[in-house]
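Here is the structure we will look at, set down as C-alpha coordinates.
For this depiction, one protein chain was excluded, whereas all remaining protein chains were kept in their positions.
Showing chain A:
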(Lines give C-alpha, C1' and ligand atoms only; values in the text may rest on other atoms or scores of the structure.)
Protein backbone atom coordinates (compact mmCIF):
# COMPACT_ATOMS: atom_id res chain seq x y z
CA UNK A 1 0.00 0.00 0.00
CA UNK A 2 1.69 3.16 -1.12
CA UNK A 3 1.67 5.99 1.33
CA UNK A 4 3.94 8.34 3.19
CA UNK A 5 6.31 6.99 5.78
CA UNK A 6 5.17 7.90 9.27
CA UNK A 7 7.94 8.80 11.64
CA UNK A 8 8.44 9.34 15.35
CA UNK A 9 11.43 10.48 17.31
CA UNK A 10 12.22 11.25 20.89
CA UNK A 11 15.45 13.01 19.96
CA UNK A 12 14.62 16.56 18.98
CA UNK A 13 17.52 17.36 16.68
CA UNK A 14 17.24 19.43 13.54
CA UNK A 15 19.58 17.21 11.54
CA UNK A 16 17.07 14.41 12.03
CA UNK A 17 13.87 16.31 11.59
CA UNK A 18 15.03 18.18 8.50
CA UNK A 19 15.88 14.88 6.87
CA UNK A 20 12.49 13.40 7.60
CA UNK A 21 10.69 16.45 6.36
CA UNK A 22 12.69 16.72 3.14
CA UNK A 23 11.55 13.20 2.26
CA UNK A 24 7.96 14.25 2.69
CA UNK A 25 7.50 11.85 5.60
CA UNK A 26 4.69 12.44 8.07
CA UNK A 27 5.27 12.98 11.76
CA UNK A 28 3.10 10.94 14.12
CA UNK A 29 3.16 10.11 17.81
CA UNK A 30 4.35 6.96 19.47
CA UNK A 31 0.88 5.70 20.15
CA UNK A 32 -0.18 5.92 16.53
CA UNK A 33 0.75 3.66 13.67
CA UNK A 34 4.34 4.48 12.79
CA UNK A 35 6.81 3.10 10.26
CA UNK A 36 10.07 4.64 11.42
CA UNK A 37 11.11 5.45 14.96
CA UNK A 38 14.43 7.12 15.71
CA UNK A 39 14.65 6.40 19.38
CA UNK A 40 16.94 7.08 22.27
CA UNK A 41 18.58 4.17 24.04
CA UNK A 42 16.13 4.40 26.93
CA UNK A 43 13.19 3.92 24.60
CA UNK A 44 14.70 0.92 22.84
CA UNK A 45 15.00 -0.74 26.23
CA UNK A 46 11.27 -0.33 26.73
CA UNK A 47 10.30 -1.43 23.25
CA UNK A 48 12.07 -4.73 23.65
CA UNK A 49 11.70 -5.25 27.35
CA UNK A 50 9.99 -8.39 28.55
CA UNK A 51 7.29 -6.61 30.49
CA UNK A 52 6.30 -3.64 28.40
CA UNK A 53 7.67 -4.67 25.02
CA UNK A 54 5.48 -4.99 22.00
CA UNK A 55 5.74 -6.78 18.73
CA UNK A 56 6.90 -4.76 15.80
CA UNK A 57 5.10 -5.30 12.53
CA UNK A 58 6.73 -5.84 9.15
CA UNK A 59 6.49 -2.21 8.15
CA UNK A 60 8.21 -0.85 11.25
CA UNK A 61 11.88 -0.02 11.57
CA UNK A 62 13.86 1.20 14.57
CA UNK A 63 17.38 2.58 14.83
CA UNK A 64 18.81 0.32 17.55
CA UNK A 65 19.38 -3.35 18.09
CA UNK A 66 17.72 -4.59 21.27
CA UNK A 67 20.95 -5.60 22.97
CA UNK A 68 23.30 -3.12 21.42
CA UNK A 69 24.92 -2.73 24.83
CA UNK A 70 26.89 -5.91 24.10
CA UNK A 71 28.98 -3.61 21.95
CA UNK A 72 28.36 -0.20 23.42
CA UNK A 73 28.90 -0.83 27.11
CA UNK A 74 32.59 -0.66 27.84
CA UNK A 75 32.74 -3.76 30.02
CA UNK A 76 30.61 -5.95 27.74
CA UNK A 77 32.54 -4.91 24.65
CA UNK A 78 35.79 -6.03 26.25
CA UNK A 79 34.22 -9.25 27.44
CA UNK A 80 32.89 -10.09 24.00
CA UNK A 81 36.15 -9.37 22.27
CA UNK A 82 38.09 -11.51 24.75
CA UNK A 83 35.60 -14.32 24.26
CA UNK A 84 35.85 -14.04 20.48
CA UNK A 85 39.61 -14.29 20.69
CA UNK A 86 39.44 -17.39 22.85
CA UNK A 87 37.04 -19.03 20.40
CA UNK A 88 39.37 -18.42 17.52
CA UNK A 89 42.15 -19.96 19.56
CA UNK A 90 40.10 -23.01 20.47
CA UNK A 91 39.20 -23.63 16.87
CA UNK A 92 42.90 -24.00 16.31
CA UNK A 93 42.57 -21.27 13.82
CA UNK A 94 45.99 -20.25 12.52
CA UNK A 95 44.56 -16.82 12.93
CA UNK A 96 44.69 -17.21 16.68
CA UNK A 97 48.37 -18.05 17.01
CA UNK A 98 50.24 -16.26 19.77
CA UNK A 99 53.83 -15.09 20.00
CA UNK A 100 56.30 -15.62 22.86
CA UNK A 101 54.69 -12.90 24.94
CA UNK A 102 51.27 -14.41 24.67
CA UNK A 103 50.08 -11.74 22.27
CA UNK A 104 48.04 -12.71 19.25
CA UNK A 105 50.02 -12.74 16.02
CA UNK A 106 47.44 -12.63 13.32
CA UNK A 107 43.79 -12.19 13.12
CA UNK A 108 42.93 -12.19 9.45
CA UNK A 109 44.37 -11.14 6.12
CA UNK A 110 47.90 -11.75 7.40
CA UNK A 111 47.92 -8.44 9.26
CA UNK A 112 50.30 -8.52 12.17
CA UNK A 113 48.39 -7.12 15.06
CA UNK A 114 48.38 -7.56 18.76
CA UNK A 115 45.38 -6.60 20.86
CA UNK A 116 43.55 -3.57 19.58
CA UNK A 117 41.78 -2.81 22.82
CA UNK A 118 43.98 -1.56 25.66
CA UNK A 119 44.31 -3.96 28.57
CA UNK A 120 41.06 -3.60 30.50
CA UNK A 121 39.59 -4.95 33.71
CA UNK A 122 36.17 -4.77 35.27
CA UNK A 123 35.92 -3.26 38.69
CA UNK A 124 35.30 -4.40 41.29
CA UNK A 125 34.96 -7.90 39.80
CA UNK A 126 38.52 -8.16 38.44
CA UNK A 127 40.16 -6.04 41.11
CA UNK A 128 42.74 -8.60 42.11
CA UNK A 129 43.66 -9.42 38.54
CA UNK A 130 44.09 -5.72 37.95
CA UNK A 131 46.36 -5.28 40.96
CA UNK A 132 48.59 -8.08 39.67
CA UNK A 133 48.89 -6.37 36.31
CA UNK A 134 49.40 -2.96 37.91
CA UNK A 135 52.30 -4.21 39.99
CA UNK A 136 54.08 -5.45 36.88
CA UNK A 137 54.55 -1.87 35.68
CA UNK A 138 53.93 0.41 38.65
CA UNK A 139 54.79 3.61 36.80
CA UNK A 140 51.97 3.21 34.31
CA UNK A 141 48.86 5.32 34.18
CA UNK A 142 45.38 3.86 34.08
CA UNK A 143 42.06 5.41 33.13
CA UNK A 144 38.88 4.77 35.10
CA UNK A 145 35.59 4.96 33.21
CA UNK A 146 32.07 4.38 34.51
CA UNK A 147 30.44 1.66 32.41
CA UNK A 148 27.15 3.27 31.77
CA UNK A 149 28.00 6.93 31.29
CA UNK A 150 28.86 9.02 28.25
CA UNK A 151 30.37 12.35 27.26
CA UNK A 152 33.42 11.86 29.42
CA UNK A 153 31.43 12.02 32.63
CA UNK A 154 33.04 10.47 35.68
CA UNK A 155 36.32 9.63 34.00
CA UNK A 156 39.60 10.09 35.84
CA UNK A 157 43.20 8.96 35.62
CA UNK A 158 45.17 7.16 38.29
CA UNK A 159 48.74 6.17 38.79
CA UNK A 160 48.60 4.86 42.35
CA UNK A 161 46.64 1.96 43.77
CA UNK A 162 45.51 4.11 46.66
CA UNK A 163 43.44 6.20 44.26
CA UNK A 164 41.06 3.31 43.66
CA UNK A 165 40.91 1.75 47.08
CA UNK A 166 37.13 2.08 47.01
CA UNK A 167 36.80 -0.55 44.34
CA UNK A 168 38.74 -3.19 46.13
CA UNK A 169 36.43 -6.14 46.66
CA UNK A 170 37.61 -6.80 50.17
CA UNK A 171 37.65 -3.18 51.10
CA UNK A 172 35.88 -2.61 54.34
CA UNK A 173 35.34 0.99 53.46
CA UNK A 174 33.51 0.08 50.31
CA UNK A 175 30.05 1.37 50.81
CA UNK A 176 28.29 0.51 47.62
CA UNK A 177 26.77 -2.73 46.49
CA UNK A 178 29.58 -4.34 44.52
CA UNK A 179 27.34 -6.09 42.05
CA UNK A 180 25.36 -3.01 41.16
CA UNK A 181 25.84 -2.44 37.47
CA UNK A 182 25.18 1.26 37.90
CA UNK A 183 28.45 1.83 39.74
CA UNK A 184 30.56 -0.59 37.76
CA UNK A 185 33.74 0.80 36.27
CA UNK A 186 36.26 -0.39 33.76
CA UNK A 187 39.89 0.40 34.19
CA UNK A 188 42.12 0.42 31.13
CA UNK A 189 45.80 0.99 30.54
CA UNK A 190 46.03 4.61 29.55
CA UNK A 191 47.64 5.25 26.21
CA UNK A 192 50.16 7.83 27.33
CA UNK A 193 51.94 8.02 23.99
CA UNK A 194 49.16 9.21 21.70
CA UNK A 195 50.08 10.54 18.28
CA UNK A 196 50.30 14.28 18.65
CA UNK A 197 49.67 16.82 15.96
CA UNK A 198 50.67 20.37 16.69
CA UNK A 199 51.57 19.02 20.13
CA UNK A 200 47.96 18.11 20.87
CA UNK A 201 46.17 14.87 21.55
CA UNK A 202 43.22 13.92 19.41
CA UNK A 203 40.95 10.99 18.79
CA UNK A 204 38.97 9.80 15.80
CA UNK A 205 35.22 9.63 15.62
CA UNK A 206 34.05 7.28 12.90
CA UNK A 207 30.47 6.38 12.04
CA UNK A 208 29.60 2.78 11.22
CA UNK A 209 26.20 1.60 10.02
CA UNK A 210 25.14 -1.98 10.58
CA UNK A 211 22.11 -3.16 8.67
CA UNK A 212 22.33 -6.75 9.88
CA UNK A 213 24.68 -8.83 12.05
CA UNK A 214 24.09 -12.24 10.61
CA UNK A 215 25.16 -12.08 7.82
CA UNK A 216 27.35 -9.12 8.78
CA UNK A 217 26.68 -6.09 6.61
CA UNK A 218 28.40 -2.95 7.81
CA UNK A 219 29.36 0.34 6.23
CA UNK A 220 31.75 3.03 7.31
CA UNK A 221 31.10 6.71 6.79
CA UNK A 222 33.98 8.24 4.88
CA UNK A 223 33.63 11.63 6.53
CA UNK A 224 34.68 10.99 10.07
CA UNK A 225 36.53 13.57 12.12
CA UNK A 226 39.31 14.12 14.64
CA UNK A 227 38.63 15.85 17.94
CA UNK A 228 41.54 17.83 19.33
CA UNK A 229 42.22 18.84 22.88
CA UNK A 230 42.55 22.56 23.36
CA UNK A 231 45.56 22.16 25.61
CA UNK A 232 48.99 20.82 24.70
CA UNK A 233 49.51 17.20 25.68
CA UNK A 234 51.82 16.31 28.49
CA UNK A 235 52.22 12.91 30.16
CA UNK A 236 53.46 14.70 33.24
CA UNK A 237 51.93 13.33 36.38
CA UNK A 238 51.17 16.83 37.62
CA UNK A 239 48.60 17.21 34.86
CA UNK A 240 46.79 13.92 35.32
CA UNK A 241 43.82 15.78 36.72
CA UNK A 242 43.58 18.17 33.84
CA UNK A 243 40.82 16.76 31.70
CA UNK A 244 41.46 19.37 29.01
CA UNK A 245 44.78 17.67 28.29
CA UNK A 246 43.53 14.10 28.27
CA UNK A 247 39.88 13.79 27.27
CA UNK A 248 38.92 14.66 23.75
CA UNK A 249 35.12 14.63 24.24
CA UNK A 250 33.64 17.81 22.84
CA UNK A 251 31.34 17.92 25.85
CA UNK A 252 34.44 18.43 27.98
CA UNK A 253 36.62 20.51 25.64
CA UNK A 254 33.96 23.06 24.89
CA UNK A 255 34.27 24.32 28.44
CA UNK A 256 37.95 24.99 28.00
CA UNK A 257 39.29 28.53 27.86
CA UNK A 258 40.66 28.14 24.38
CA UNK A 259 37.69 26.44 22.81
CA UNK A 260 36.96 27.94 19.43
CA UNK A 261 33.44 27.90 18.08
CA UNK A 262 34.42 28.33 14.47
CA UNK A 263 36.29 25.11 13.93
CA UNK A 264 35.29 23.40 17.17
CA UNK A 265 38.69 21.76 17.48
CA UNK A 266 37.75 19.33 14.73
CA UNK A 267 39.60 18.12 11.70
CA UNK A 268 38.26 15.97 8.90
CA UNK A 269 39.71 12.50 8.48
CA UNK A 270 40.90 13.55 5.03
CA UNK A 271 43.00 16.30 6.63
CA UNK A 272 44.51 13.70 8.91
CA UNK A 273 45.25 11.49 5.95
CA UNK A 274 46.86 14.35 4.01
CA UNK A 275 49.01 15.27 7.01
CA UNK A 276 50.11 11.70 7.69
CA UNK A 277 50.85 10.93 4.05
CA UNK A 278 52.85 14.14 3.70
CA UNK A 279 54.89 13.67 6.86
CA UNK A 280 55.06 9.88 7.24
CA UNK A 281 54.57 8.47 3.76
CA UNK A 282 51.91 6.61 1.92
CA UNK A 283 52.52 3.02 2.99
CA UNK A 284 52.33 3.56 6.72
CA UNK A 285 49.27 5.77 6.33
CA UNK A 286 47.42 3.21 4.21
CA UNK A 287 48.40 0.53 6.68
CA UNK A 288 46.99 2.61 9.53
CA UNK A 289 43.65 3.11 7.83
CA UNK A 290 43.45 -0.53 6.82
CA UNK A 291 44.02 -1.48 10.44
CA UNK A 292 41.27 0.84 11.57
CA UNK A 293 38.81 -0.77 9.18
CA UNK A 294 39.90 -4.16 10.33
CA UNK A 295 39.45 -3.29 14.00
CA UNK A 296 35.90 -2.16 13.38
CA UNK A 297 34.99 -5.32 11.52
CA UNK A 298 36.55 -7.50 14.22
CA UNK A 299 34.61 -5.75 16.94
CA UNK A 300 31.37 -6.34 15.08
CA UNK A 301 32.21 -9.96 14.36
CA UNK A 302 32.93 -10.41 18.06
CA UNK A 303 29.43 -9.38 19.13
CA UNK A 304 27.56 -10.79 16.14
CA UNK A 305 26.90 -14.19 17.76
CA UNK A 306 25.31 -12.64 20.84
CA UNK A 307 23.42 -9.87 19.10
CA UNK A 308 19.68 -10.13 18.79
CA UNK A 309 19.64 -9.72 15.04
CA UNK A 310 16.07 -8.46 14.96
CA UNK A 311 15.07 -7.75 11.36
CA UNK A 312 13.36 -4.51 12.33
CA UNK A 313 16.63 -2.99 13.43
CA UNK A 314 19.61 -1.15 12.03
CA UNK A 315 22.10 0.91 13.98
CA UNK A 316 24.55 3.74 13.40
CA UNK A 317 27.46 3.59 15.87
CA UNK A 318 30.02 6.20 16.80
CA UNK A 319 33.44 4.54 17.07
CA UNK A 320 36.15 6.25 19.12
CA UNK A 321 39.67 5.38 18.09
CA UNK A 322 43.01 6.68 19.34
CA UNK A 323 46.23 6.45 17.36
CA UNK A 324 49.47 6.13 19.27
CA UNK A 325 52.83 7.55 18.23
CA UNK A 326 53.77 4.27 16.56
CA UNK A 327 50.76 4.73 14.30
CA UNK A 328 48.88 1.88 15.92
CA UNK A 329 45.15 2.41 16.28
CA UNK A 330 43.34 1.48 19.52
CA UNK A 331 39.61 0.97 19.93
CA UNK A 332 38.46 2.97 22.91
CA UNK A 333 34.73 2.54 22.77
CA UNK A 334 31.62 2.31 20.65
CA UNK A 335 28.66 4.65 21.11
CA UNK A 336 25.11 3.59 20.37
CA UNK A 337 23.80 7.11 20.29
CA UNK A 338 26.51 9.30 18.79
CA UNK A 339 25.84 12.94 19.40
CA UNK A 340 23.69 14.67 16.82
CA UNK A 341 24.34 18.08 18.30
CA UNK A 342 26.25 20.38 15.98
CA UNK A 343 29.07 22.42 17.44
CA UNK A 344 29.96 24.29 14.26
CA UNK A 345 28.48 25.01 10.85
CA UNK A 346 30.57 22.31 9.21
CA UNK A 347 29.49 19.92 11.91
CA UNK A 348 25.85 20.54 11.14
CA UNK A 349 26.40 19.85 7.46
CA UNK A 350 28.30 16.68 8.21
CA UNK A 351 25.68 15.29 10.57
CA UNK A 352 22.86 16.23 8.26
CA UNK A 353 24.52 14.33 5.42
CA UNK A 354 25.26 11.43 7.75
CA UNK A 355 21.60 11.02 8.64
CA UNK A 356 20.64 11.50 5.02
CA UNK A 357 22.91 8.71 3.81
CA UNK A 358 21.91 6.51 6.74
CA UNK A 359 18.23 6.85 5.93
CA UNK A 360 18.90 6.16 2.27
CA UNK A 361 20.35 2.81 3.25
CA UNK A 362 18.05 1.87 6.11
CA UNK A 363 14.81 2.83 4.42
CA UNK A 364 15.26 1.87 0.77
CA UNK A 365 13.82 4.37 -1.69
CA UNK A 366 12.31 6.32 1.17
CA UNK A 367 9.21 4.16 0.90
CA UNK A 368 7.26 2.39 3.58
CA UNK A 369 9.77 -0.16 4.82
CA UNK A 370 9.44 -3.88 4.63
CA UNK A 371 11.71 -5.40 7.23
CA UNK A 372 12.10 -8.50 5.13
CA UNK A 373 14.24 -6.71 2.57
CA UNK A 374 17.66 -8.19 2.01
CA UNK A 375 19.61 -5.43 3.84
CA UNK A 376 22.17 -5.18 1.05
CA UNK A 377 21.82 -1.70 -0.43
CA UNK A 378 22.88 -1.16 -4.05
CA UNK A 379 26.08 0.79 -4.60
CA UNK A 380 24.32 3.93 -5.82
CA UNK A 381 22.56 4.65 -2.56
CA UNK A 382 25.65 4.38 -0.36
CA UNK A 383 26.39 8.09 -0.56
CA UNK A 384 29.38 8.78 1.65
CA UNK A 385 29.33 5.30 3.15
CA UNK A 386 31.74 2.65 1.95
CA UNK A 387 31.36 -1.08 2.38
CA UNK A 388 33.36 -2.47 5.31
CA UNK A 389 31.99 -5.97 5.12
CA UNK A 390 29.10 -7.34 3.18
CA UNK A 391 28.71 -11.03 3.78
CA UNK A 392 26.15 -12.83 1.68
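One rule holds for everything that comes next: a residue touches a chain if its C-beta (ideal position, glycine included) is under 8 Å from a C-beta of that chain, and two chains touch if they have at least 3 such contacts; residues count from 1.
We take it that contacts and distances are computed from a predicted model.
Trainee: Pick from "Phosphatidylinositol glycan anchor biosynthesis class T", "very-long-chain enoyl-CoA reductase", "2-oxoisovalerate dehydrogenase subunit beta, mitochondrial" or "TBC1 domain family member 19" the UniProt protein name of the chain that isn't shown here.
Mentor: "TBC1 domain family member 19"
Trainee: Determine which one of A:24, A:138 or A:198 touches the chain that has been left out.
Mentor: The single option touching the absent chain is A:198.
Trainee: If I consider the whole complex, including the chain that's not displayed, which of A:231, A:250, A:321 or A:363 touches that chain?
Mentor: Selected residue, touching the omitted chain: A:231.
Trainee: Of A:18, A:141, A:242 or A:346, which residue touches the hidden chain?
Mentor: Candidates A:18, A:141, A:242 or A:346; residue touching the omitted chain: A:346.
Trainee: Which positions on chain A touch the chain that was left off?
Mentor: Interface with the chain not displayed, on the chain A side: 197-200, 228, 231-232, 258, 260, 262-263, 265-267, 270-271, 274-275, 277-279, 281-282, 285, 346.
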